[in-house]
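Following this message is one structure expressed as structure tokens.
Note that one protein chain of the assembly has been removed; the remaining protein chains are unaltered in position.
Every chain is named by a letter (A, B and C) in the order it is written, and numbering of its residues begins at 1.
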């Protein structure tokens, strides 16, 4: 019986100078802990692409300020993701860069009172001057939102409609919002009012004394459900947790249609009971993740694991 | 110079049988690490009540299934909280209990495939039979939502309006939703579509072939901002992180009106860069938390710290 | 079948002003997550005392600087612990206070370069002036160690022998080392050279040009094994992880004698694979923890949970 559960020996990672990311991941394939899980994530991602699954990406945490946006753009372009569910903040920071703003490498142990005096906003070890929100986000966005309000007057919009409209009005090939527009990848932002986009909807309404576009919650669910429910196979890649994780999982719960492939990369933990850190096993009990699903949860920093995951899958796919 | 920063010695905790929670917290007052921080949280909470601050509660994580709802109800009744920002899930589970359902003590290491077969949904070590969602939530809620749709036809609602309407139609003195209704404490649920309430809005619209109430995002922001912006002093108690934390903080950012008192209890960590685990120091750089604010972040389990925090504050206040 | 696993409903915590710690823990008894686990820990600790188990305490992390020492002293006096396995550091800080030194409440976000200039050593948010190590530790300890070297010349000592000898030569009723000496509770410090006590053994040998006492590793194991192996029932309370956790567990592994009761309070997590954060379930596979053991792992801050645990058990025991 021992033989049955002990048939695949751990094979120590062997390094060589100049090895590719894909080669490194292959070396991790027969190891334990995080390395083994990351290698498994690569295998699962490759599999969900190969099997033609509908791939949803949950996108939480300040991934854009940290420098992860071009990876998402690459995933969109290569059709490695079909639907995005994001926090508002990531979209805000993507747009801020699209309008000419930038984020800066700062330090994690900054003197925040001093930063406050300098009007620099800190996101762990990334800095953004507060005036950039005004110049590179509020100003261009106010006119875009007003344009959208004029064009859509009378019609309510889902958050995905809004993101698509915005995507059509900006020019930045490195922008997630723009790339998603071009490749018809919808971006759902279920808590859009919990971001500067929401704030501007409110500000625009006040400023232009115009009825703001109504962001319709039920319309959004309708669109999201329509996009997902008929897919033969579904895969989810969850970066962080939060609303995107729950939103992606609840469609499976609603339609009794568990995901076939799931990867989550997070640093949250299960014991405090929140969904963000809940195990994928737990999601099996709810029927959100299939009993026989290919699934893995990598407990490690997303900004480290996402580049490896995507680079390795790109390498494997382009080799085929 | 040493004297200046070393003037308050750590005083070891001294226990005695039968001591009150407040006495225990007093013993923790001169200690380090989590104990010192929890004692500080009690001091800050007492202070924000005494100073007449407007108190906002951010409420994330599966606090209701874990058994924390009566603490929130007590806080509402005793006017220890004035505005609630919650995930949808906590409201769903509060309503499920209000309609006669229950949660059960399970185990954290359950066999989730077996639970799936039994149709029992797991939330870490809490179980809920899936049929309860049907019998104790969907059915009563569908007719309540339809009633609301009929009553409000033509008017869009904020999530807080919706929660208030629901609160007016249920009977359960231990329910957060009901108590909030009775005591006029608004409950904002910024990602309401990311919950079974959202799902039912969608289902009700389909079932009754009726226009669902429009949940209006900008209206919600309007109400939230109106409720907060004129307060002389503001305090925030953040349980967990997620949308409630960001939503509570962004009003301070929008109006350049940093919180005067902030307590966060969380197990998330700052290094991965997400807002949930971000330090309160970081929030100072954004002007969300005041430079001179009374603030503390307790890195510990909320279900342990919240009861201590509230019990100790109740003890202190009732002593006055 | 649902009935079978769903028979104990979560009962929400109900608070009242002036409730005792024991009453609060009773309220936590029917809850989930950390609160339910902490209540379970109280139940298990009470049970191991009542059943007359040999109780081992693993003591890691800077518990003494944080202000936890009098709780340990209380546990010793009340015979709530029979054997201690500790890091060297906790013993160093206990002795430093016994010799007249102190720790101070500092801040967790101090400017460490400034502290370095001021010669203040930081332990998260606790400060200790570096001169205290000289005046309140090195000086008195050098002469004590030399005295011990003279008295024990020719005999090798285990770390527990050394701690007992030291305990006999100091006077401080609030000291763990002294109380353990008085109540014949052995303190094993398996990595004693990894602490200032080790450093002083080395310094004393150099200073007095005298052969230092030989701290004999095998002798220590002998004593530890003798103290544990014949106990009818064994219980372990693990604060943090590290060497004390492994050391306490390996005796069970060696003698195929799994612990009957285990409580661990820690913030470490299992996924990185280290023993400190390993689940108690994992220890079952090794035969370190019994299949039918009463066991619980509380994932929360020790400085918060330990006072509650011990206060509640003291309250329950004194009620009997």
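By our rule, contacts are C-beta pairs under 8 Å (C-beta built on N, C-alpha and C of every residue); 3 or more make two chains touch, one makes a residue touch a chain.
Treat the numbers as computed from the prediction; the structure is a model and nothing was measured.
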From C:66, C:180 or C:236, residue that would touch the chain that is not displayed: C:66
Of A:30, A:138 or A:182, the residue in touch with the unshown chain: A:30
Options A:138, A:182 or A:315, residue touching the unrepresented chain: A:315
Residues of subunit A in contact with the chain not shown: 1-2, 5-22, 24, 27-28, 30-38, 62, 65-71, 74, 102-106, 109-110, 115, 118-120, 123-127, 129, 174, 267, 279, 281, 298-305, 307-308, 310-311, 314-315, 317-319
Footprint left on subunit B by the chain that the document does not show: 32-34, 109, 269, 271-273, 299
Touching residues on subunit C - with respect to the absent chain: 60-63, 65-66, 89, 108, 110, 112-113, 115-116, 120-126, 130, 156, 190-196, 198-199, 201-202, 205, 212, 214-218, 220-222, 225, 240, 242-243, 246-247, 250, 254, 267-278, 281-287, 291, 301-303
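Everything that follows uses one rule, which is that only the chains that are shown with their structure count from here on.
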Interface composition of copies subunit A and subunit C: same or different, split at half: same
Rotational angle, Cα trace of subunit A fitted to subunit B, multiple of 5°: 180
Gap in Å, rounded to a whole number, between the CA centres of subunit C and subunit B: 35
Inter-centroid spacing, subunit B versus subunit A (mean Cα positions, whole Å): 25
Whole-Å gap separating subunit A and subunit C, where each centre is the average of the chain's CA atoms: 43
Per-residue overlap in subunit B, given as positions that touch at least 2 other chains: 62, 65-66, 110, 115, 120, 123-126, 267, 281, 301-303
